[in-house]
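Left out: one protein chain. Kept in place: all the others.
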Amino acid sequence: MAARLIAAGHHVRAWNRSHQAVDDLAAKGALAVATPAEAADAEILCCMLADDAAIRTAILDAGVLESVKRGLVFANCSTISVAFVRELARRCAERGVGYIAAPVLGRPDAAADGKLHMLVAGSSADVERARPVLEVMAQKLWALGEEPECANAVKLAANFMIAATIEQIGEAMELAGAYGVEPTKFLAVITGTIFGSPAVANYGRAIAEQRFQPAGFALKLGAKDVRLTLAAAEEASLPMPVASLLRDRFIAAIARGDGELDWSAITKRR
Amino acid sequence: MAARLIAAGHHVRAWNRSHQAVDDLAAKGALAVATPAEAADAEILCCMLADDAAIRTAILDAGVLESVKRGLVFANCSTISVAFVRELARRCAERGVGYIAAPVLGRPDAAADGKLHMLVAGSSADVERARPVLEVMAQKLWALGEEPECANAVKLAANFMIAATIEQIGEAMELAGAYGVEPTKFLAVITGTIFGSPAVANYGRAIAEQRFQPAGFALKLGAKDVRLTLAAAEEASLPMPVASLLRDRFIAAIARGDGELDWSAITKRR
Amino acid sequence: MAARLIAAGHHVRAWNRSHQAVDDLAAKGALAVATPAEAADAEILCCMLADDAAIRTAILDAGVLESVKRGLVFANCSTISVAFVRELARRCAERGVGYIAAPVLGRPDAAADGKLHMLVAGSSADVERARPVLEVMAQKLWALGEEPECANAVKLAANFMIAATIEQIGEAMELAGAYGVEPTKFLAVITGTIFGSPAVANYGRAIAEQRFQPAGFALKLGAKDVRLTLAAAEEASLPMPVASLLRDRFIAAIARGDGELDWSAITKRR
Partner (left out) sequence: MAARLIAAGHHVRAWNRSHQAVDDLAAKGALAVATPAEAADAEILCCMLADDAAIRTAILDAGVLESVKRGLVFANCSTISVAFVRELARRCAERGVGYIAAPVLGRPDAAADGKLHMLVAGSSADVERARPVLEVMAQKLWALGEEPECANAVKLAANFMIAATIEQIGEAMELAGAYGVEPTKFLAVITGTIFGSPAVANYGRAIAEQRFQPAGFALKLGAKDVRLTLAAAEEASLPMPVASLLRDRFIAAIARGDGELDWSAITKRR
């Protein structure tokens, strides 16, 4: 995502916990900086970190919001809890910083090609200010309203749907296989009839081939997203029985040592 | 399906438990007959009945196999249990009747338009004899091998996937809705990004609008198919946790009086 | 159970699919007979067979009801489906045979010691006629009304409770174990506080010691009972989510080859 910004001519100040990632961007033209606060000395702060804890450490505990200029727009692309979105938005507001939720759908290769879908929510004024930057990183912005948490809820719901689709294909393919139907044959039928979507096609192929490396999205991160989904649902007093079941599938997969595989490995055959 | 055969110039002998259905076909040019045995006095016997019991009554208990000509091909489009498929195939073989499993994917309007997908399994010779008839009723035949039960297993797996998709959309849409995202907005995001398939689009719209009538496929029949799916899986010592969960959802829906609604009504909001 | 009848001075005509069982009883004083019909030439017909299919073969298909004397009381101790109970009761009534459901709670050693609990339902007159025989086999008869299916429903519900208790102990014990609490220590706490019942004590010990042989009740029979439970519940439009989950646990256990172990082996640690 940062590489696309550089390529589009934006001035990018790059910080990451991994030096390698920063060096790679510096080689492409970014200004490598040593702290999140220096990265935030900009018009738009884009952030893509793994979870609530990483952002709490890198942004809140590091005092970034205390040092930035009023008028900054913080476009947070990370998949985080709805509770934390609210806390971030409130603390940004206290500092005169605009907060936009901008999580994305798509795997790393889609990001490189500018094919991400971006789910955007926040005040219209902030979104408009960030739009020129966001549009470089995504093929489409989906406007989801003024409340940042709306975008996060949709992101969690979409990730839940991917995980549920993975599990669903796994069960169906095993059933067909138990009666002698080859996985790739089964996949051809479902994608060729009424289930032909990118999600079914891509994950279906991985499951049919039982090929879970390299990980497009690590299983342990998938487990985190299911946990966030259940937490968001519980806060709304909403039972999500399929999500509960997925949670157990992810935990069992981690217990057998598959946490670093692609999350489609919840369907790994024993 | 029968109307398409008539329109294509085939001689159709029509029987049904409901006289109205037979009369409608007779008006289009079919020969109405009084018994299944008379309908089976043909080159190809096509059958679309609700369940194992209906076929047992109409075909086996009525002695149809005892009266038909050797060489008949019985193309059974019904969604039935894999155990019963085996019994039917064996009893047909004893009488010199070819047995093809030919269940279909698609709702009544797809059938009227010849847009069904047909899952076909049986001996090649039998399939070739029936092909001219089957191709009139479907936009595509999916060849699934020599064993009739393969087609039934794929049909059950596909229906399981539809039911799982319904449940999945229902849970995801409720989560997004709990955070203020309109159902139709959520549906636009998922179909416009990575979940855009006919199954998600069609059922997603019904769920978003909470519109479960008229029933394209009755919830009580969906419950039956989940039951057949679990039975087929159990016979293969295969746990299908999502299918187990769906079973409970269907039973709860029937208990609250929704058995005649479309099966997407398992997501009906209370 | 039969040995206790012999010891109490009753004339017992013994038939079983396994000759060894019959020979053992003959050595104790029973009259070995060659067919179920000969065994049924008595005042009370007691039957303990594995499932619906076994009884259908041994009693109905063998024509036993056609040959017996009017006035016989058929006390069926087998755990069977409620649907089949109804069929048996109806067919007995047509032949002037009284039908009592008399399933038991207790494992083989309890049967040998006369410690079974017997769940009895049927017409009062039939129950009274059979009482002297039934009381020899059980420490207590629990009268559950005039409809035989009531006793079967309670038996299925009780077996469901055992299976659920097994699963529950397994999950709780693993959680405690994950935090360093020995299984036997954990078992002492739960039985010594508020969970001290024979079911928890007996199955808890087996689970703590991971000792699943010899099988007091084979896992594959437990799977059958869960299936009957779910079928009975479905007929009453009643979702039983824990039973659904148990079903998957039993199937997974059978898939890994544990069908002949004691049913507490659904908790076997991998």
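In order of appearance the chains are A, B and C, and numbering begins at 1 in each one.
Here is the rule we use: a contact is a pair of C-beta atoms (placed from the backbone, for glycine too) under 8 Å apart; a residue touches a chain by one contact, two chains touch by 3 or more.
The structure displayed is predicted, hence computed values, not measured ones.
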{"item": "Option from C:Ile59, C:Cys77 or C:Leu105 whose C-beta touches the chain left out", "value": "C:Leu105"}
{"item": "Contact residue for the chain not shown (choose from C:Ala50, C:Ile190 or C:Ala255)", "value": "C:Ile190"}
{"item": "Touch with the omitted chain, as defined above, among C:Ala40, C:Ala111 or C:Ala153", "value": "C:Ala153"}
{"item": "Touching residue (missing chain; options C:Val82, C:Ala111, C:Leu134 or C:Leu261)", "value": "C:Val82"}
{"item": "Contact footprint on subunit C, counting only the chain that is left out", "value": "82, 105-106, 117, 119, 140, 142, 144-145, 147, 149-150, 152-154, 156-158, 160-162, 164-165, 167-169, 171-176, 178-181, 185-186, 188-190, 192-200, 229, 232-233, 236, 238, 240-243, 245, 249"}
{"item": "Contact set of subunit A toward the excluded chain (per top definition)", "value": "227, 230, 233-234, 237-241, 244-245, 247-249, 251-252, 254-255"}
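Everything that follows uses one rule, which is that only the chains that are shown with their structure count from here on.
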{"item": "Angle of rotation relating subunit A to subunit C [CA atoms, steps of 5 degrees]", "value": "180"}
{"item": "Computed distance of Cα centres, subunit B from subunit A, in Å", "value": "38"}
{"item": "Mean-CA-position distance for subunit C and subunit A (Å)", "value": "52"}
{"item": "Centre distance in Å when subunit B and subunit C are each reduced to the mean of their C-alpha atoms", "value": "38"}
{"item": "Residues of subunit C whose C-beta touches two or more other chains", "value": "none"}
